[in-house]
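Note that this complex is displayed minus one protein chain, with the remaining chains in position.
Note that the chains are named A and B in the order they appear, and that numbering of residues resets to 1 at the start of each chain.
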Amino acid sequence: MKKQAAIVLGSILLLMSACSSQPNSTAPETASPGPSESDSVAPEKKIDLKVGRYSLPTWGYPEGDDFANNIWYRHYADKFGLNVTHEWTSLQSEYNEKLNIVIASGSIPDMLMEISTNQLETLVEADMAADLTDVFNEHASDLTKEILYGDGGLGMNSATFDGKLMALPYMTSVIYEPSLLWVRQDWLDNLNLPVPQTIDDVMAVAKAFKEQDPDKNGKNDTGGLAFSNWLFDGITSLTGFFNGYHAYPQTWLKGNDGKITYGSIQPEMKNAIAKLSEMYKAGLLDSEFGMKDTPKVVEEVTGGKYGITYGRNWNVYMYGAGLEGQPEMIWTPLVAPSADGKDVFANVGTTVVSYYVVNKNYEHPEILIQLLNEYNEMAYGPKRNDPEVKKFFAFEDGQTIVEQGHLSLVRTLTTDEATLKSLEYVIEAIEKRDPSKLDEALTETGKYEPSVAYLDGKGTGYMEYHQVKGFQTTIEHYGTDRLIPQAYSGTTDTMRDKMGILGDYEREMFTKIIMGAEPIDAFDTFVAEWKKQGGEQILNEINAVAKSN
Amino acid sequence: MKTSSDTARMPVLARLRMRFKRELPYHLFLIPGIILAILFCYIPMIGIVMAFQKFTVFKGWFDAPWVGLANFKYVISMPRFGQVMFNTVYISVLKIIFSLLVPIIVALLLNEMRNRKMKRVLQTAMYLPHFLSWIILGGIILDILSLEGVVNSIISAFGGQPIGFLSSNTLFPGVLITTEVWKSFGFNTIIYMAALTSINPDLYEAAEIDGASRWRQIWHVTLPGIRPTIILLATLSLGNVLNAGFEQVFILLNPLVMDSGDILDTLVYRLAFNQAQYSVATAVGLFKSIVSGVLIAVSYYLAYKLADYRIF
Partner (left out) sequence: MNYRMDGKKIFTILNYLFLIVLGLICIAPLLNTLAISLSSASAVAMGDVLFFPSNFSLDAYAFIATRSEFLTALNVSVMRVIVGSILQMLVTFISAYPLSRENRDFRMRTVYVWFFMFTILFSGGIVPLYMQVKTLGMLDSMMALVLPTSLAVFNIVLMINFFRILPRELDESFRIDGAGHWTLLWRLYFPLSLPAFATILLLAMVGHWNSWFDGMLFMNQTENYPIATYLRSIIVSFDFSNVRSEDAALLASISPRTTKSAQIILATLPILCVYPFLQRYFVTGLVLGSVKG
């Protein structure tokens, strides 16, 4: 018996020692001699870079490549002597959670990619982020500076704490963001209806789609205006509808008195909600919209249940799956119709999507800047149309084109103006079937081929062409002039504590009022409660910050 | 073997040594479990201090700023907190009761089935919902219970009005409980079936000889035979009294039924959404642990005193 006990004990101990702890190391600089492969600037020292990244299972790779071994990493090794390894990877859907835990545990990799404002603030507060002010000034190329400051410095400002630059922002072009009205042209044609131009038109079209069998299949299986219970997403949302009433939900607005206030509590919202409530009563909205999230409604639209909905320029990528069962499906994007004939503006988000941060203990913070320089140069610089450079974005692997741009460690979109011009060039190129116009464009040139193929009746490029149509509508009407940007882009203390529940309260009240469970005047109660439950406090904090800037 | 009178004549030290020698194997058997518990439960338990701190990044468990009960106060100060607590207890108590009753009834009914093959097939079928996570089931339930879904189609076919199961505050808790029981009863049925097989068949014979009908047999032989299992599962499920099933509620919750459906965990989730508020989550976890602990301890002693049954 004792012998058996000893065996049990012994094997447990053996098991324990098998998983001995490993020392936690930050990236040391290893000096290894030897020539690198290319004959350009061949650094002799190899620099290690450990990062944590997300991947999507739908990403494709050219033959022989994978996430850890791709064209960008090889390029980094050649040009900078950089040895990139993944300390951890996760799938995109849990990237945020994983980041939170890694940060909370107190030890982060050398660089963190695409982190949120909250995560950045946490890192800065915990003194874990490197100060990039000097390395940026020293190493950033002119192009990089131009792009990062393209919004007048708001983005860079949001990454600056106490005058020190603690992260690089991943900039975006807000001109992409207006919420358009998408209508099924084939349904309009079937019912001999013109495109809706006012809110009343929207109501009329919704009614016609619901009652007059627009898909001509003899079944009463279509509905009116489609949107999900998230109310303000980038697809199947209501944002465009509210814009028609000059209301800007979920936006920090600069009021006429110079003070910042919140879009969702403005009186204009009440008018829009009243109209929606009217439409609900008339049966023009899904009576169960409150229970359906965006993916569910997207599925219904794709399946041919709805033909009128608001959303951004890229929406048809999601509806394209319906083409198989409904080959006649065509969508027309429109400017959000106005309620009173006056020009419609669109609210857009901040110019920064996420941040890149360097670990304070990493010995080569300048690498981040260099990588960004490299990306900007290749994506937006004069050599961007070289076939050698194009490989890094759209790689021709036999018959298929494999997207690779997202594999770059550091990315950014370009400025609003540059994007606008690019879109104009691309649209012109497609209209004139003249690819040489594309040389001037900085971005979205990949839309040319598919769009032309579609227009020439080749049967492909449906989704890209629709996106181009969306681009056209967006820049023709909204451009850079009719946009309402966020007047504030940071986080205050009370925002951190209360914004989540305030947002939920907002959605709950709006849903109830639209569905008639509460009267229209409940909106006023909502505004008062919103302020009382922390909204007032938040606005005070924001205005205090704004004043001091 | 030494008799007790022999033992009584031994000096104290020798007696202790003998007991030690006799009990040593028991201690040794427990060592692996103890090591595992220390490594993965007790050492991480230090993290409970987060409930009293403003924790953001780990720099040592005792280095984060102490805020006392502020985290608890923050949660309690949320609007509708009282309603949320009520919902949590109401929903989970009903869930516990039905999750206890239904498997027992089904196990008894299954036991009456003579056809062994059928029994096995049905048991497997009933166990199936357990494998599908709420992410999947949620979507299916939304479809089935929607105004145009299967259930309402059947109701309409019988001439009734479609019922908004998922949009009514009166019906929503019922939906939560029914679907939860449906998903998990197969699991518990198996445990009861296993317990049923260990009842001595002689007892049934004896009862039958005494002229007892099948029902009386069940009442006097079967149920007492699985009574320990029932008490055990009941007590262990008390540990869940503040849980109420986060994943299920989260998927099925919508703005119209917040009043009756919002539970403690969904509230905390919304508070911490995107903010990584581990302190708040730990505080609520601690609160739940204390309540569960008290309930389990009380039922343990009640079962011991009243039914002479040691649950564990």
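Note that a contact is a pair of C-beta atoms (placed from the backbone, for glycine too) under 8 Å apart; a residue touches a chain by one contact, two chains touch by 3 or more.
Everything numeric here is computed off the predicted structure, so don't read it as measured data.
When the omitted chain is restored, the residue from A:Glu403, A:Asp456 or A:Glu476 that touches it is A:Glu403. When the full complex is taken into account, the listed residue touching the unshown chain is A:Asp233, out of A:Asp233, A:Glu374 or A:Asp416.
Within the set A:Asn229, A:Gln467, A:Gln486 or A:Thr511, the residue that contacts the chain not displayed is A:Gln467.
Mapped onto chain B, the interface with the missing chain covers residues 19, 22-23, 25-27, 29-30, 32-34, 36-37, 39-48, 50, 55, 58, 106, 109-110, 112-113, 118, 120-133, 135-137, 140, 150, 182, 186, 190-191, 193-194, 197-198, 200, 202, 214, 228-229, 232, 236, 239, 278, 281-282, 285-286, 289, 292-293, 296, 311-312. Listed for chain A, the residues touching the missing chain in the whole complex are 1, 4-5, 8, 19-22, 55-59, 86-94, 97-98, 101, 104-106, 172-173, 176, 230, 232-235, 293-295, 299-300, 302-305, 312-314, 317-318, 320-322, 324-326, 353, 403, 405-406, 413, 463-464, 467.
The criterion applied here is as follows: only the chains that are shown with their structure count from here on.
Taking each chain's centre as the average of its CA atoms, chain A and chain B sit 41 Å apart. Here chain B touches chain A in the complex through residues 24-25, 28-29, 31-32, 35, 55-59, 74, 78-79, 139, 142, 146-147, 164, 166-167, 254-256, 258, 270-276, 278, going by the rule given at the top. Residues 1, 5, 8-9, 12, 16, 96, 100, 103-106, 116, 118-119, 122-123, 125-126, 128, 229, 287-288, 290-292, 296, 496-497, 500-501, 504-505, 507-508, 511-512, 515, 517, 533 of chain A touch chain B in their complex.
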